[in-house]
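As you look at this complex, bear in mind that one protein chain is not there, while each of the others sits in place.
This part shows subunit A:
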Amino acid sequence: MFKQLRPAVSVLAFMTLITGVLYPLAVTAVAQLALPAQANGSLLHNAQGAVRGSALLAQPVAGAEWFQARPSAADYASVPSGASNLAPSNPALAARIAADAQRWQAEGQGAVPMELVTTSASGLDPHLSPAAARYQVARIAAARGLPASRLEQLIEQHVQAPLVGPAVVNVLALNLALADNPSLVPSE
């Protein structure tokens, strides 16, 4: 075995150089040159250049006038991210969903969409199904004094429907559209 130690140490050192240093550096170089926006976290900036968030991470916004993202077991913490890990048989899951469903029912019509009462796997799920976004339209329309059709239209514009996955809307994109578009600002 001792005879094997020299090749063991040197092969590991060599592989560390190739796969641990050169490989990530090469990927970083290409990524930063060709795809800088994605490579740096898909950050969204305001007119002054300050970072408002990442297009890929959900952020909590309190208030009836905003679209609410899916509930987060880790309270939208990004370091570290986390899930509820509640078993389907855990009474705590049913109790939490019952309480949330009651709250949601006060604002929308019909059965509460599944996404709005279940926590996501990452706690940072930036998306909702179009149905779960539409469920919030009545509340937001009332809070903003806007016609519901205008919000429905906004949701339609933001639907992403990939061939190999469910249709979703990005909640942060919806909220930024509400914040930035003067025609959507509440008419006091």
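Following the convention adopted for this analysis, a residue touches a chain if its C-beta (ideal position, glycine included) is under 8 Å from a C-beta of that chain, and two chains touch if they have at least 3 such contacts; residues count from 1.
Just so we're on the same page, contacts and distances are computed from a predicted model.
Colleague: Of the options "Potassium-transporting ATPase potassium-binding subunit", "Roadblock/LC7 domain-containing protein", "GGDEF domain-containing protein" or "PadR family transcriptional regulator", which is the UniProt protein name for the chain that has been left out of view?
Modeller: "Potassium-transporting ATPase potassium-binding subunit"
Colleague: From the list A:Ala64, A:Ala98, A:Ala142 or A:Val159, pick the residue that touches the absent chain.
Modeller: Final answer for the missing-chain contact: A:Ala98.
Colleague: In the complete complex, which positions of subunit A touch the hidden chain?
Modeller: Answer for subunit A: residues 1, 4-16, 18-21, 23-24, 26-28, 30-32, 34-35, 38-43, 50-63, 66, 70, 76, 78-91, 93-94, 97-98, 101-102, 105, 111-115, 117-129, 132, 161-166, 168, 172, 175-176, 179 touch the chain left out.
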